[in-house]
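Only one protein chain is missing; all other protein chains are in place.
As written, the chains take the letters A, B and C, and residue 1 is the first residue of each chain.
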Amino acid sequence: MEKLFFASDYQEGAHPSILKRLEETNLMKTAGYGTDAFCDAAREKIRAACNAPEAAVHFLVGGTQTNATVIGAILKPYQGVVAAESGHISVHEAGIIERGGHKVLSLPHDHGKLTAKSIEAYCEKYWKDANREHMVMPGMVYLSQPTEYGTLYSLSEMEEIRAVCDKYRMPLYVDGARLAYALAAPENDVTLPALARLVDAFYIGGTKCGALLGEAVVIPDPALLPHFFTVVKQHGALLAKGRLLGLQFDALFTDDLYRRIGKPAIEAAEKLRSALIEAGYRLAFDSPTNQIFVILKNGEMERLQEKVEFSFWEKYDETHTVVRFATSWATTENDTESLMALLAANP
Amino acid sequence: MEKLFFASDYQEGAHPSILKRLEETNLMKTAGYGTDAFCDAAREKIRAACNAPEAAVHFLVGGTQTNATVIGAILKPYQGVVAAESGHISVHEAGIIERGGHKVLSLPHDHGKLTAKSIEAYCEKYWKDANREHMVMPGMVYLSQPTEYGTLYSLSEMEEIRAVCDKYRMPLYVDGARLAYALAAPENDVTLPALARLVDAFYIGGTKCGALLGEAVVIPDPALLPHFFTVVKQHGALLAKGRLLGLQFDALFTDDLYRRIGKPAIEAAEKLRSALIEAGYRLAFDSPTNQIFVILKNGEMERLQEKVEFSFWEKYDETHTVVRFATSWATTENDTESLMALLAANP
Amino acid sequence: MEKLFFASDYQEGAHPSILKRLEETNLMKTAGYGTDAFCDAAREKIRAACNAPEAAVHFLVGGTQTNATVIGAILKPYQGVVAAESGHISVHEAGIIERGGHKVLSLPHDHGKLTAKSIEAYCEKYWKDANREHMVMPGMVYLSQPTEYGTLYSLSEMEEIRAVCDKYRMPLYVDGARLAYALAAPENDVTLPALARLVDAFYIGGTKCGALLGEAVVIPDPALLPHFFTVVKQHGALLAKGRLLGLQFDALFTDDLYRRIGKPAIEAAEKLRSALIEAGYRLAFDSPTNQIFVILKNGEMERLQEKVEFSFWEKYDETHTVVRFATSWATTENDTESLMALLAANP
Partner (left out) sequence: MEKLFFASDYQEGAHPSILKRLEETNLMKTAGYGTDAFCDAAREKIRAACNAPEAAVHFLVGGTQTNATVIGAILKPYQGVVAAESGHISVHEAGIIERGGHKVLSLPHDHGKLTAKSIEAYCEKYWKDANREHMVMPGMVYLSQPTEYGTLYSLSEMEEIRAVCDKYRMPLYVDGARLAYALAAPENDVTLPALARLVDAFYIGGTKCGALLGEAVVIPDPALLPHFFTVVKQHGALLAKGRLLGLQFDALFTDDLYRRIGKPAIEAAEKLRSALIEAGYRLAFDSPTNQIFVILKNGEMERLQEKVEFSFWEKYDETHTVVRFATSWATTENDTESLMALLAANP
């Protein structure tokens, strides 16, 4: 039997509709750097989907790059970005925010989430500290939706965070690397228009959501980031053949594909969660999107690793480990059933 | 008649063999970040083509990003990079080298080229200056092959520059954004193995040479850049679906495609140059690759612009302008003949 | 009655022997940038005091600047600096390390101190993490002696930390902003020669230890930091009239002054501690140098503030606050007795 792949949601190529468009348009000649008609069309569709007719939309290549570019453009030199200790920018982006000159002000998290209360407490402490001028000012807030733990902010949670941001005049930025999986989750109530209404900048993930690569940055009020094109260039994030990104987002926002594309992943994850519980496994915690965190005995884990790719998450105790299974837009029922069979057989 | 496109060499999609491979492999599951089998295969083929069996090969996304990442990894904090005033890093990369903390030490150029003599004179002046410790030390040399003017370094010129680099202990780095057009030019005598022998790092351009995107960094002696993977990540230059880059370079280095892919561009450029001269146009200067620089009367230029896309290069005098026509791997005989007809008719 | 000052150890000018030397030498003409005879003499005396005849000694202006310059010179682009969460670089240097492109990898502390164990655990976790190449590598360790809490590393603690640094190939750097107060503390067993033997770089604080300004960086093996002069310049840390620093350190290292200069502060602090305990105050924790941390009722604190300058440290609970009294080389018996009288009267 071939090995199963549940290690991540970027292990396949692209949604077939994207490949088809690539082929159809391959020898068309267009201008570069995102000034082509594919990009324009994609921008219009994204603005419509977000109900943000004035928004600037920029196409960048990857998530780490996008975070660094947007955060670097928003912050003043004397400011840092508030983020969860588990946030992607805090841990797994090799210090790119610091390379850009800014401190990540990391706060404890609840399964990947910040709370309005903890952000407010941090800001209040800073602004009341007599030595604050010797310290890094909290200048913006970074959230991931879904988070690195697969959890979701509810609309009311996000509105509360927005209120704290307003109180302390901090732009709010959302990393949507896996946004399609949020949008496809039944419990999600933060729609694209809600995001565009509540945050100052966010990106719609392509790489993990059916594109070959690419992330679409949405800036509802473009006055926030003047000359952002040059900032993008200066971060090495401007693609010469920008059409490659425009075309993919055009496809992803045609016929509502982006809202649908995460569904198979969510359904597969739900099946897997039920199967795991039924088979007597313990979930490390519950999460409503395409990532499943399971506590395995170390022996189990080793046996499973021979037959399926998954991710090490963290040590649980001396004899157990938390591992992550990720489903994707491309996960088939067959894949899911094979994994369920494996899991049922294993313990 | 449709408008002709001679503005650049990144106006089409990708070589058909690349699209074909994309389609064939789309739903295969692979690991991320360049650790997949496509990348490994491409690396092996590139090492073989460069006769550099020990070389490290990294796949990055675009040229500006690649320059910033490699240069940032090579330089010590107190050093800058020597480059031609016309070099891409000196002018058209939005200051990304400076954003990374380093000065571009720009020297006058001869149609885009530096000379061993001028580099040596600069270094000698620096090392003899009593105040040199208050100045930026020249820490490496950046060349483009072909240059931004479409010109080529000969093997002997490059060997001379290598000798100066050795004398002053400076790594030598070559930006090969358009390397395929150098390799396809009849007058070129700097082969891939010669590059790998003479320079400390170079990149083989994909974006402008038939790929959708991507550049392959070759480091003949990997000890030059320890932990380069993390540096790449830290520059936002690590692609999650690295397979997309590996697969393309695998295709470009299968059956010697990379050595052949620039030929149509060179042949088209030669035809156009002859036709231009015959039709009484003045070339601004001669260049042996896929870029042609013509001095047009301003009126001519404006009339032509209605029918063909080309690039403004620089003002020549009050009534004339230098413009650039670029051919590409995808330029057809039909395109070339249409442009020749237009040019013949215009004046 | 005039207000008493126990807010910090940089509230006076300089030790009289320094002013005297300034006056005697004022119109002498010397070369700039630390190349003068005063600097040379000071360097020799510091090397002798540290028993480090090969050491490079550089004079910089202030502590934050010194930390940024040394740390920026040591770290590779992909590395960060391990420090206590309470470390000066972690909190009170306005993000200067991040401005220089590096992450502060902050660990929990025990009254300002790191332990060999916690550093080792952190490094082990990093080096065993399968995703470590996406993370910032721990590249050096930063300690303060005394710490920001006035506590001291013992010789054996520092040797243990040195061993961990060796194991993970990390240079060890010590911030000695208040080093004179460590050297004057009876319980201290980390002498200057011990520091020079155990660490890769440290600085001998002048600003808080009797100089008008200035810190002396000692690099026992100068090969660690080639071209450090240029790095200093590039950090804006090179003083034109370097003699001003050389002269002061020459005075501080004449007749063992630096070893003696902290004594009055330590004696005053001991008296104050005893008096506080006797008067029924609670110390927040014990610390053996020139800083005293007391838990005051908020009302007490407010009354005291009218008569004496001290520092807010942190909220203890709703009705109590931790405050800091700092003594200095210039604290007189009179000052100390006045404060003791005030404290005795207050509650």
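Worth a mention:
Note that a contact is a pair of C-beta atoms (placed from the backbone, for glycine too) under 8 Å apart; a residue touches a chain by one contact, two chains touch by 3 or more.
From a predicted model like this one, the values you see are computed outputs, not experimental measurements.
Looking at the complete complex, one finds that the omitted chain is in touch with A, B, C. Screening B:Leu4, B:Leu60, B:Val136 or B:Ala184 for touch with the missing chain picks out B:Val136. Of the listed residues C:Leu155, C:Leu212 or C:Leu257, the one in contact with the hidden chain in the full complex is C:Leu212. Per the touch definition above, the residue from C:Ala52, C:Ala68, C:Leu152 or C:Val322 contacting the chain not shown is C:Ala68.
When the whole complex is considered, the residue among C:Gln234, C:Ser287, C:Thr321 or C:Thr336 that touches the unshown chain is C:Gln234.
Take subunit C: the residues that touch the chain left off the picture are 5, 7-8, 10-14, 16, 19, 22-23, 25-32, 61-66, 68-69, 93-96, 99, 207-208, 212-213, 230, 233-241, 243-244, 309, 330. Against the chain not shown here, subunit A presents residues 72-73, 76-78, 101, 133-135, 137, 226-227, 229-231, 233-234. The chain not shown here touches subunit B at positions 77-78, 80, 91-95, 97-99, 101-104, 130-131, 133-136, 312.
One rule holds for everything that comes next: only the chains that are shown with their structure count from here on.
Subunit B and subunit C, compared by their mean Cα positions, are separated by 50 Å. Between the CA-based centres of subunit A and subunit C the separation comes to 42 Å, rounded to the whole angstrom. Each of residues 93-95, 99 in subunit A touches at least two other chains.
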